[in-house]
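In what follows, a structure is listed as structure tokens, so that the remarks can point back to it.
One chain of protein is taken out of this complex; the other chains stay put.
Let's look at chain A:
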Amino acid sequence: MIERVKNRLRKRSGKNRIKQRLIIFSVLVALLLLLALFSEKLCPYDPAQQNFAIALEPPGPAHLFGTDRYGRDMLSRVLVGAHISIFSALILVAVITAAGSLIGVAAGYAGGKLDAVVMRISDICLAFPGLIFALAIAAVLNGGVENAVIALAAVSWPKYARLSRSQTLAVKQSDYIQAARLAGNTPVQMILRHILPNIMGQILVTAMLDIGTMMMEIAALSFLGLGAKPPTAEWGSMMSEGRSMLQTYPWVVLTPGIGIFISVALFNLLGDTLRDYMDPRNRRETVKNS
């Protein structure tokens, strides 16, 4: 009896901890997004303004993150870089989640030839190493952040298509789906009203976990010169520009690097916590507790 009570208490406190973590990480991510959204207003200096007289100044009161080789304020550039790096990753994840999920659900629901064709196309996309494939596409498109996002979207959607297809196949035979079909719903209504809402949880968790990865991949393309073009401040391109100064003027590389690290860590932690929170075992426990 005592053991059962202890177990129940332990599970309840575990659930509470997850809830607390979810709130904390959600607040931190919200703060990060606000920071990125209003970065231009928060910049102490013009991020593109060059001033050779103060080139490569170490971090100090006037320039908290120091200056780069052109005398540009690193704090301002990191802040503006946050806007580009974070929102381009968010747009990318939104696009691949929406497109991949719709394609996957349609293929899973329709089955037959459509399913076979879509899955073979996704197989082809998955057969290439993702980043290398994206590099090739970005190079053909002549670089730039927009083209980097397009390139990564072109190689990343199959993951969501496969996930949503398998989820669709799992729920397609459920009684409530059969009932909805008998009630006269069209295929589009079936997908939008009955299937998508039931598989969205898993897809959202995956998308949340992907934000960090996509941010890193956009930064990687920029680092290799196929993302943001000068003088655009983007964390990957800033690291690339400053990489020859890692030993001599480390702040030029470390400050955008820390920006990437913190953002990716926060999105990953939020994604992990969200996954824990939406875990059916924890949810059952919540229902029982209530």
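What we mean here is this: a residue touches a chain if its C-beta (ideal position, glycine included) is under 8 Å from a C-beta of that chain, and two chains touch if they have at least 3 such contacts; residues count from 1.
Basically, contacts and distances are computed from a predicted model.
With the options "Putative spermidine/putrescine transport system permease protein", "ABC transporter substrate-binding protein", "Trans-hexaprenyltranstransferase subunit I" or "Phosphoribosylformylglycinamidine synthase subunit PurS" in hand, the undepicted chain maps to the protein name "ABC transporter substrate-binding protein" (source: UniProt).
Among the residues A:Arg10, A:Arg120 or A:Arg243, only A:Arg243 touches the chain that is left out of the figure. Considering the complete assembly, chain A touches the hidden chain via residues 48-50, 52, 55, 69-71, 225, 229-231, 243-249.
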